[in-house]
Structures are given as C-alpha cells and as structure tokens.
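Here the complex is missing one protein chain, while the rest keep their positions.
Note that the chains are named A, B and C in the order they appear, and that numbering of residues resets to 1 at the start of each chain.
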Amino acid sequence: MDINNIQRQLRDFAQERDWEQFHSPKNLATALAIEAAELLEPFQWLKEDESRRLAEKPADYARIREEIADVLIYLLRLADQLDIDLEEAVKEKMRKNAEKYPIALARGNAIKYNRRES
Amino acid sequence: MDINNIQRQLRDFAQERDWEQFHSPKNLATALAIEAAELLEPFQWLKEDESRRLAEKPADYARIREEIADVLIYLLRLADQLDIDLEEAVKEKMRKNAEKYPIALARGNAIKYNRRES
Amino acid sequence: MDINNIQRQLRDFAQERDWEQFHSPKNLATALAIEAAELLEPFQWLKEDESRRLAEKPADYARIREEIADVLIYLLRLADQLDIDLEEAVKEKMRKNAEKYPIALARGNAIKYNRRES
Partner (left out) sequence: MDINNIQRQLRDFAQERDWEQFHSPKNLATALAIEAAELLEPFQWLKEDESRRLAEKPADYARIREEIADVLIYLLRLADQLDIDLEEAVKEKMRKNAEKYPIALARGNAIKYNRRES
C-alpha cells in the first residue's frame, strides 16, 4: 500500500471541502475511537466462534469491511497530521513486543493473557 | 508499506506463542477499540489547538506514536483473520465518500458537519 | 441512590480544584468513552463463561468495580452539565424498549440479536 499517496489524497479531499478546520488531532483521535466502536458493534452479541465464521454472513461482512476502512482512513489522517511514519512506528512496536513476550516464556502458558486474568 | 509481509510476521508472532486461540475476530475488534481509546486518552483534556502543537510535548508524542502502532497492528491482524484486503477496502470507501460529499455542496457549508450538528 | 446529592458533591469537587474549565460536555463524553474502554479491558481476552465467574478473580473484580465507578462518575457529571434527569431518561428509554421488543416476538427467536446477525 502506498501510504503517502493515500494520505495525500485524503488531505486533498479534506482541503477541497474546507474540512481541515475540523481535523485537529484531538478530533481525529475521537473520530477514530468512534469508528472503532462501530466496527465492534456487529460483533457484540456474537459468540467467538460465530465471529470466526463471519464470511457466512455477507451483510455483516460487508459492513465490517467498510468500518475497517473508516478506521484506517482516520488513522492515516491522524498520522499525517502528526507527521508520524506508520510503517516505522509499527516495526518499532513489533520489535518491542518481541522483547516483551519472548517465545519461550509466552508459549503455552501465555503470560500476557494470564497476567491480565490473574 | 508491504502489508502482506507485516501481516505474515504478525501471524507468525501469534502462532509461535500459541495466541491464535485468543485472536478471534470478536476479540481482535475488542482489542482494537480498547487501543483506540488509549490513543484518545492523552487528548482528552487538551484544547483542540494544543492538540495541533503536540510535537512540543515529546512524552505525549512518543506515547501517541506507540498507541497508533497498536491500533494499526490490531487492524492488520483483524483484516488478516477476515481475509479483507485493506488497500482495496480503503480505496472503495474513498470513492464512496467522494460521491457522498461532492465538493460543490460540501465546501464552505460543510454538509457533513452541519448535518451532524443540526 | 441520591443522585442529586452525589452530583452536587462531584460539582463541588471540580469547582474546588478549578477543573470546571476542563469539564465541557465534549470532554466529559470523551472521558466517559475512555473509561468505558478501560472497563472493557480486563474482559478482552476472557471467554464469555470466564466473565461470568469473575468473582473468582479478586484482583480483576476489584479493578472492574473501580472502573464501573469511574464510568458512573463521568456519566453523573455529564448529565449534570447538560441538565438531564438520569432517572427520567432511563425510565423513558425502558418504555421505548418495551414497545420496540414485545415479548411475544422477541422471546425465543430473539429478533434483536438475529437482526444484528443477519
């Protein structure tokens, strides 16, 4: 995905409509959290297993696909406004997670999850 | 960004730790919404203008960069589990938005925002 | 619960600390959403059944109790700032729900949930 190119298109889209005034980082972070909750909405009463077979429900599936796009669009806008390089940020976090959850310890006994549940 | 490559790495990361059992689409959508709220947290008491000058607060800035990475990581995992092509989904949504908010109508009077506020 | 009395105490608490300036309805609604996500956090990797036996995990239980209090505190503040009578609002919504989901239709086939899943 050519992130810079999509971010440029989203920036143009906002500028052409004079919407930059609404797109402060605070408002974009708010919009992102709202979209993430809308994405969660179709899952709320599903059993976990049902959520693994979502492709069987085309209407839900299409809606979720669109909500995922909304989340990503606001994330791209926010990163653009804050001058954050998404790819670098993700790679750095992945390195951090690899150190924090070494396979030998995490495997099987799943520290992360046990810690949270204990 | 080579999305497929990062998704593969995240999948390996989960499999090596036997965490796939926790990563149902329902749980990943929940984790995503929680991370989005954590990303919103440092903005909650800021004025909008302060949020536009975030680079002046290195500690907040670094934290927000990391939360943005967390959101993107769960989004990549969720899209991978649901077999959704992120780039296509975003492009399709951008076309839809262009139809929904034509410049001539949206500019200046900002329909989208007026509608929501009215 | 004497809601008016607690709201008065919360108002005094904010005024004594000169925090009213931060407590715009927009910011309080943001804080409420963030607290609701913090309340969701200890549940994110649990199976539904585990969440029904939460009393067995005293640390999680105590944390959830405190997050529930945080959510309610912001809800009381927000309703106070907007002059909304919580009890009346809840009773009105319960009447609306009773009309929207008549027992005869909702029972067994669970319209609400089926609709969302279809």
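FYI, a contact is a pair of C-beta atoms (placed from the backbone, for glycine too) under 8 Å apart; a residue touches a chain by one contact, two chains touch by 3 or more.
Just so it is clear, the structure is predicted and the values come from calculations on it, not from any experiment.
Colleague: Of B:E16, B:E50 or B:E66, which residue touches the hidden chain?
Modeller: B:E50
Colleague: Residue by residue, what part of chain A touches the chain that was omitted?
Modeller: Against the left-out chain, chain A lists 22, 27, 30-31, 33-34, 36-38, 40-41, 43-45.
Colleague: Since one chain has been left out of the picture, which residues of chain C touch it in the full complex?
Modeller: So the residues of chain C touching the unseen chain are 1, 3, 6, 9-10, 13, 16-19, 22, 24-27, 29-30, 32-33, 35-37, 39-40, 43, 46-52, 54-55, 61, 64-66, 68-73, 75-76, 78-79, 81-84, 86-87, 89-94, 97-98, 101, 103, 106-108, 110, 112-113.
Colleague: Considering the entire assembly, which residues of chain B contact the chain that has been omitted?
Modeller: 30, 33, 37, 41-42, 44-48, 50, 57, 59-60, 113, 116-118
Keep in mind that, in the parts below, only the chains that are shown with their structure count from here on.
Colleague: When chain A meets its copy chain C, do both sides use mostly the same residue numbers (more than half shared) or mostly different ones?
Modeller: same
Colleague: Please compute the C-alpha centroid of chain A, do the same for chain C, then give the distance between them in whole Å.
Modeller: Going by mean C-alpha positions, chain A sits 24 Å from chain C.
Colleague: By the touch rule stated above, which residues of chain B touch at least two different other chains?
Modeller: In chain B, the residues touching two or more other chains are 22, 27, 30, 33, 36-37, 40, 43.
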